[in-house]
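As you look at this complex, bear in mind that one protein chain is not there, while each of the others sits in place.
As written, the chain order gives the labels A, B and C, with residue 1 at the start of each chain.
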Amino acid sequence: MNTAVVVFPGSNCEHDVVYALETLGGSADLVWHRDTDLSGYDSVVLPGGFAHGDYLRTGAIARFSPVMGEVNRLAAAGAPVLGICNGFQVLCEAGLLPGVLLQNRDLKFICRPIHLRVESTDSILTRAARVGDVLEIPLNSYEGNYTASADEIASIETGGYVPLRYSSSTGTVDTDSNPNGSTNNIAAVSKSNVAGIMPHPERAIEEILGSADGRVLLESFLQSRVAVNV
Amino acid sequence: MSETMPLHQALGMTDDEYGTVCDLLSRPPTEAELAMYSVMWSEHCSYKSSRAFLGRFPTTAPWVVVGPGENAGVVDLGDGWLAALRIESHNHPSFVEPYQGAATGVGGILRDIFTMGARPIALWDQIRFGPLDDPHNRYLLEGVVAGVAGYGNAVGVPTVGGEVAFEECYAGNPLVNVMCLGIMREEQLVLGTAGTPGTIAILLGSSTGRDGIGGASVLASASFDAGSDTKRPTVQVGDPFEEKKLIEACLELYDRGLVVGVQDLGAAGLSCATSEPAARAGTGMDVNLDAVHVREAGMTAAELLMSESQERMMAFVHPSKVDEVLAVASKWEIDASVVGTVTAGDTLRISHNNQVVAELPAASLSEAAPILRRDSGEPFWLEDLWTNTLEYLQPPDITRCLLEILADPSIGDPSWVYEQYDHQLFLNTVVGPGDNGSLLRIKGTNKALAVSTDGNGRQCYLDPMRGGANLVYEAALNVAMLGAKPMAVVDNLNFGNPEKSEVMWQFIETVEGMSQACENLGIPVVGGNVSFYNETDEADIYPTPIVGVLGLADPAPRSVPRLNRAEAGMALWMFGPKNSRNLAGSSFEKIIKGHVGGRPTGADSTTGKAVIELAVALAQNELVPVMHDISDGGAAVTVSEICIASNVGAHLQYSSWIGLFAEAPHRIIAAVPPEHFTAVRRLAEDLGVPVSELGEFGGDRISFDNPVAGATSVSVDKAAEAWRGAIRSRMSH
Amino acid sequence: MADTRTVTVTIRRRPSISDPQGATVARALRDLGHEVTDVRIDKTIELQVPDGDVETIRARVAEMCDRLLANPVMEDYEILVSS
Partner (left out) sequence: MADTRTVTVTIRRRPSISDPQGATVARALRDLGHEVTDVRIDKTIELQVPDGDVETIRARVAEMCDRLLANPVMEDYEILVSS
C-alpha cells in the first residue's frame, strides 16, 4: 500500500514529497488531478506549490479537481490525508479543515526556517513527537496567515486541533515568533485523520540541507496509515 | 509616431538598413516583412553593435557541448549529465513596470533553459538600483524583488542566490539580470532546429495578443528620455502558471522523444521562432498565421509576427508524431496549434487571411543582420580619474568606518531580498543565498554544481579591463571555495549608449579583460547577453558586466566550507597577495569619503589561478571549515561577515589600516583549526600562495590590533545589528 | 456579441476577518501624508455571460459565487447585472 501525492496543474513540491516519503521508507506515487480512482492508496498528500496559479484564491480552483472526490472518500474512510502549504490551503477551501489562510501579515513571501513547538501528539503529524519539542522547519509561503472566525478558533482550540505552533527556538510562543500573523501562532491544524501544515517538513529530512527535524512529522504521517477499507 | 515618418523609421530602422532589405529582396518589403526585419535587426536581437567584439571570448573546451549561439550554453558534467546555463537582462522593462518587468525576465530565461531539453533547477538575480533614500528606488526594489518572487516561486524554480547593489548611476536605469541553470541527461538535449522538410511546426502555450509588441526589443534598443511614457503600453504580463504547465509539457515531449527541435518565443516572437530554426536547419518554412491561437481579434500580420506575448514555445515535430504532441499539450492543459511546415529551399513564406504576406530568405533575418563597427575611443576623462586619488594623513576611526560600511545597503545583509524567494525547492540546495556562492547537489550522484554571480560597476568604470578580469577571478574563486572546479562562464554586459565612443571603448576593454581571465583559468564563455542603451537623459550607467561562473564538485565535499562554521580557537589566516595598499574604487572611499577615483588593482594571472586551485583543494580535503573572499569592503568586512554568521569574535593584527579596507583580488580569509595548520601551510606552499597569519577567532568582539595604533574593537552584536539593518531598516516603514 | 451580458460581482472580505492588505495600504497612504481612517480592498469580477432573463442570470451567477468565486468562510458577495 502506498501514498498518493496529488499533482494539480501548478503544484511544485510533489517530487520533493515523494523523495522525502521514500527516504523515510514509505512508498509514494504521483497522481494527476484528473484521476478519479485512488483505490490503490492508503494515504494522501496534497503537496505545496501554486495549484492553478493560486488565482482567485489560493486552493479555490483546485478543490474542484476531479481527484478531490477520491480525496474526500479516503478522508471519510479514515485514511491519513495531509496538506502541506498549498495543500493545506486546498483542504481548507474544500471544507476538510476549518479556517482560511490569508496573505502574510507583512504582505511578503517568506522563505526561511522557523521553529515549531509541538502542542499535542494526537495528530497524524505528531504522534511520533513529544509535546514541547521544538522543531526547525522551512516556511515557504505568501498566504500562510491562518485565520478563522472567533467561534471557530475557539472550537479549534478547545477541540485540541492544533498540533504545532510557531515559536522561538526555545519554544516561546508569542508575537515575535509569529512569522506571518497566524491567529494564536497556529502553524498546523489537525482533525482526526486530516491535517494541514503551512511549513514544509519534506524540506527538513537531511542535515545536509539544514535540518532533519521534519522527519518526525512525516514519520508520524507514515505511521498513521491503517488498514483502510477502500 | 509622426505622420510623415516612413514606416521603417517608426519601427526603429535606419534608412541604410531599409536599403539593405530592399536589395536583399530586390523589391520594397511588405509591411509584415518590414516588421520582421525591424525586430530581428534591433540591437537587442541582432547584437549589431557588439557582435564584432564578442568573438574575442574563448568559447571552447572539451566539456563544452553547446557554446554561444544557441538558446543556452551546455556543458558536460560526466556520467551522462549535462548542465545548461544562460543569463539575460530585463533592465528597461523593469524600469517601466518593476514587478512585471522582473517577472517576465524570469519567465524568459527559464524558457531559454528548457528549450534545450533541460529542467531548470535554479535561478540567480543580479539587481542594481539608485540609492534607497529615494522613495522611487525603494519602489523599484520592492517591485523587482516581488516580481522575481512572484514568478520564480510560482513557476516552481528556486532562486538560490544573486546580487544586490546601489549606486547613483542606476537611479534612472535599474539593472535586472537573471541567470538560470538546468540539468538533463545527455539524450534529452534538443536544439533549436527546424529539422528536415516536412517537419510540422506546433505553437504551444499562451495565446498571442497585442501585448508587448515591440516591447523587449524596442525598449532594450533605445534610451530613456522624457518621452518614455509613450512606450508604456507595451508592458507584458507574466503568467507563471502557464509557464509551469509549459515546462512540464515540454519535458514530457523530450522524455518521449516527440520533437525534432524546439525554439522559445522571446523578443521578436514568431519572427524569430520561425526564421532562426529554419536558418539553423538550412530549410525554409510555410507558416499560416490564421492558425495561431490568439487572445485578441483583428490582429494584423505584422502584429502577430512581432507580438512578444509570454509563455509560448515552438515545437518541430515529425508528421507521424503530431497527434501525440497535441495529446501531451492537452493533458497539461495548454493550447497548441499547428502553424507551419518545414520546406526544402530557404524561403520563409508567411500567409495571413489566405494571402502570402511575407516571402523572404529565412536566414536573412539573422545572418544578413547588419554588423556595426562603431567608433570607440578612450574617454577623455579617464586619466584625470586615475590621478584623482585621496591622500590619507591620519588613520580613520576603524570601527566607526567599519560599522558605517556594514550598514550600507550594497554591503549589508541581503536577506530582506532573498527571504522572499523560494530557495529550497527540489531539495538540492546545500548552500543557498547568504554565503560565497550557491552549491546544488545532483541527487543520485556524488556531484554538486556551484555558481557565483558577480558584478562591480564602480571598478569597471575606473578600469573596464581590470574590472572585467577581476570579476571573472572573483566569481571563479567563490565557486572554488565551495570545493568546485570552475568550468564555464556566462556573462551579461550592461552598458550605456553604444553610439558614444567611450561606451564602445568600455565595452571592448571589458570583453578583453574578461577574455584574458577566462583564458588564463581555462574556462570558456558558453553564453551571454548584451544590454546597451542603459542611460537616462544622456547619463550612462557605469559599465556593468555581470559574470556567472559554474563549477563542478565531483565528488562534493561532505562538509562544505561555510561562513557560519568559525569557532573560538581557530586561527584567522589570509591566503593570497600581501600588503594591498590601494583604495581606488573601494567601498571605503565610496561610503566613507564619497569618492570614486584612482585606478583599481588588477589581476595577477599566476596568483589568481593558484589561489583558486588552493581554494578547491582546501575545500575538497575538508581542511578549513570557513573560507570567504575579500571583496566589497575589504578584509575588515570579510572578517566581520564570518564573525556575524558564526556568532564569534575575532582578533586580527594589521600593519596598515588601508590593508583592512583594500579590495585587491585573489585573497581569502579562512578559519583554520590548529590540527590542520601543517597540511594547510604545505598545500599553500606547493601552490605558491602566500599565507598571512593574521590572528584568531574567539570572544565576542571583533578587534583590530596594530603595534603603533594599538587595538580597537566592536562587539559582534553591534556589527551584526548594523549589517542586518542595511536594507531591512530602509525598506520597513 | 449582442447576446452577452456583463455581470459585476463584488467580493468583500467579512469585517471580522483581518485585512492585512487594507491595513498596509492605509499605513502607506498615511506615510505619504494622506488622511484616511480605514481602507478595505475588495475584488470585482466582471463576467460576460449569455444574455437572458435577469433573475435567471442572477441565480446562475449566485451559484458561481457560492461554489467558486467567494469563500463563504471569509467573504460576502454582491451581484450587479448590467442593464
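Here, a contact is a pair of C-beta atoms (placed from the backbone, for glycine too) under 8 Å apart; a residue touches a chain by one contact, two chains touch by 3 or more.
As the structure is a computational prediction, the values presented were derived from the model and not from experiment.
Only one of the listed residues, B:R295, B:R373, B:R400 or B:R581, touches the absent chain: B:R295. With the whole complex as reference, residues 52-53, 55-56, 61, 64 of subunit A touch the missing chain.
Residue-level contact of subunit C with the missing chain is found at 1, 4, 10, 25, 28-29, 32, 34-50, 60, 63-64, 67-69. Residues of subunit B in touch with the missing chain: 96-97, 100, 209-211, 232-233, 235-237, 239, 241-242, 295, 309.
Just so it is clear, only the chains that are shown with their structure count from here on.
Inter-chain spacing, taken between the CA centroids of subunit A and subunit C, is 29 Å.
One inter-chain figure worth recording: subunit A and subunit B are separated by 36 Å, centre to centre, where each centre is the mean of the chain's CA atoms.
Taken residue by residue, subunit A touches two or more other chains at no position, since every residue touches fewer.
Residue positions of subunit B touching 2 or more other chains: none.
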